[in-house]
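What you see is the complex with one protein chain gone and the rest in place.
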Amino acid sequence: MAKTVVLERKPLSLSERTYLPQIATGLKTTFSNMFKKNVTLQYPEERPVIPQNYRGVPTLVKDPNNREKCVSCQLCEFVCPPKAIRITPGEVPEGEADREHVEKAPKEFEINMLRCIYCGYCQEVCPEEAIFLQQEYSSSGYSREEMINNKEKLYELGGVVPDKHYKWDKKKKAEQEGNSH
Amino acid sequence: MISKKNSKVVPIVLDGKEVEVPEGINLVDAAALHGKEIPHYCYHPQLSVAGNCRMCLIEMGTPMRNRETGEAILDDDGSPKIGWVPKPVIGCATNVSPGMHVKTESEKVLGCREGIMEFLLVNHPLDCPICDQAGECRLQEFATDYGRGYSRFVERKNVKPKRTRLGPRVTLDDERCILCSRCIRFCQEVPKDDVLGFVDRGSFSTLTCFPGRELDNNYSLNTVDLCPVGALTSSDFRFKMRVWFLKDADSICPESSAGCNTTVSSREGELYRITPRRNDLVNDSWMPDSGRELYKSVKSDDRILSSHIEQNPCTTDEAMVEAIRLLKGKNIGIVGSCKSSLEEQFLVNQISKKTKAKNYIRGHFAEDDGILLSADRTPNLRGALVSGFTQKYPKDNLLSLSQSLGKKQVDALLVIDEDLDAAQVDAANLDGVPIVFIGTQANTTSNRASVVLPSLTSFEKSGTFVNRSFYAQFFRQAVPGPAGILPDLSLLSRLLNGLTEDEEIIPDQNSVWKLMNSVRGSVLKGISLTDVKKEAVLLDSSKWSDLPFVEAKALHFEPIQKVEA
Partner (left out) sequence: MELWNSLELWQIVAIKVIFALMMIGAVMTMAGYSVLAERKVSAWMQGRVGPNRTVLPFIEHIPVIGPFLKGLGVFQPLADGLKFLFKEEIVPGHVNKLYYYLAPIIALVPALTTMTVLPFGEFFTEAGDRIPLMLADLEVGILFILAVSSLGVYGIVLAGWSSNSKYPFLGGIRSSAQMISYELAMGLSLLPIFLWVSKPGIDVAALSLVEIVHSQDQSMWLVFVQPLSALIFMIALFAETNRLPFDMPESETDLVGGFHTEYGSFKFGIFFVAEYAHIVIGSAIFTTIFLGGWHFLPWMADPWPSTWIGSILGVVWFLTKTIGLIFFFIWVRWTLPRFRYDQVMSLGWTKLLPLALANLLFYVILVTWLDQPAS
């Protein structure tokens, strides 16, 4: 149990009651502030340093083999609190040499940046590590339509990120090395 | 459904609690009756028991008896001693017997389940992100409920073909198959079209069609519903939408008078698939493939989307005024529809009675497959009888209408969703006869009609259908109709109010049902809308027992035996 302690307030001295010394101290503080370094950033010319774990504009990424990682599982669409994500799933036709074993990919992938709240749930939920909130923070446009990032734009923003898994390559290897049936 | 009502009950001890279960059922069902889940893959209550998945392993035992005296052997504390079967048994192939002891939650049982799950997942590709079954997958559910939670399997997994075409509507993903054989048994037992089987052994085992055959019977998509995992997928629904986005509505298949119970799934007003809903009185858990494609009519090209006067688009109000002007004071002929709901047919009949119109109705007949696609290809022909719209059994034509038109007994027509040309009405007789057409799809009659009023498909409204066994079944609205289209009930009640001076009928289910219940001698007496909404209600069909119904003997349906005079 916290004990309540009543502190006795000392009566103010005469000089304190005139407030003048306090005013002088205040003036000293503001005056010394004038010679400190500015904290303001001159935005368009100067850009802030973006920390590593910054949550910027959500983007779609490709793996180092330049294959899209998204398989349109729509979990991000499901988890998105403001319902900013809209995916049209599509099937990957068989026999594409660079997309062997890939069955499903988004036909269209739209993120409405007017709705997005940058919560990062989509990145967290993605089972394929295909969506990342990267360092881009300045998103602007002249119309509502412009603010909807489509698949092309999302891949352009996302670029290529290192991959830990190479899921499709592993599967191809397994098939080649005798696990195929 | 297995209910406790039928036949004798036997006492068993389920997890130490004495309960009573119907005689002769197996332990999976018996436990389910008392709220205990015994996980299973290969067992399906409406198929034969195969017992190959081993997921439903449980511990079973009986009280021990002295072999010579037959007396119960007692424990030290005086209770009967239980002789537990040393190895676990599968619940699906073990029928209950009096005094049987069952453990569904013992450590041994849980260990069994964990082991089985681990084996099933050894070669499972874990491609849940792209699997259509994800979200309604038994493997996912039981892996979270009974699995060990992590994998000890470090070797490479098998790679198998991922998109084998089994038939025109079914695609097989071999990697996901857990070899439960439900689909094989279904094809043998329900459509009696034995095309599926396993080939090869061990981890090479693969589901395949018999050489030269393919899974193309009209019930093939039921295998997709049956499949506890995502191995069998519907080619139509494949990769279209994840199931957790879908909103389900209980509906009735409008394809034929079998009246299959269905679940219509939609997202944001867009229909994605139709799946059967279990009803052991009507359709078990099946429905024909052809009925699953009917949702496409909602967005089809020939859908009528606005009211027309002489083929010019107009508002519903304008069309309604024009329709009333055309019909008022004429000798109206009303062509009803066996596709309308019971409520709508009743309202049409009210119009007919108030305006002294002549009623015509056409039946749509085709071949009967003896299962769930009956010869009567309309959902509600019996509704026309129940609502009193017709007393006679409809023919597959409207020759009588053609004659009446020829004799000028009818000089205005109200047509509900019917194609007069196809019904052999002489086109010459239609000249100069104003037609008011209410329907969803354009046809020659709507093209000829003076006034066209669009209406809603059975996915966009709710109502009641009476199936071939005289079960009244309620279907619910799955998606909103296109903007500006009124439900048929509203259209009909406005017509009725416009054509007669009587007090208005409120166009909602409740008030129409109240009116239907109040008709003298109606078989609906004493049946309320609430009853029908709850479950299928069997109506008294004795009134119509001498009508020449076309349906043949089929699943859960016996044709009425005609009494030879």
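Assorted remarks:
Each chain carries a letter (A and B) given by its place in the written order, and its residues are counted from 1.
Quick note on the criterion: contacts are C-beta pairs under 8 Å (C-beta built on N, C-alpha and C of every residue); 3 or more make two chains touch, one makes a residue touch a chain.
Remember, predicted model here, so these are calculated numbers, not experimental data.
Although it is left out of the displayed model, the omitted chain contacts the following shown chains in the full complex: A. Residues of chain A that touch the chain left out of the display are 23, 26-27, 29-31, 33-34, 36-40, 42.
Operating definition for what follows: only the chains that are shown with their structure count from here on.
Per the touch definition, chain A reaches chain B in the complex via residues 71-75, 77-78, 89-91, 94, 101, 103-104, 127-128, 171, 173-175, 177, 179-181. Residues of chain B that touch chain A in their complex: 127-130, 134, 156-160, 162-163, 174, 200, 203-204, 206, 238-242, 244-245.
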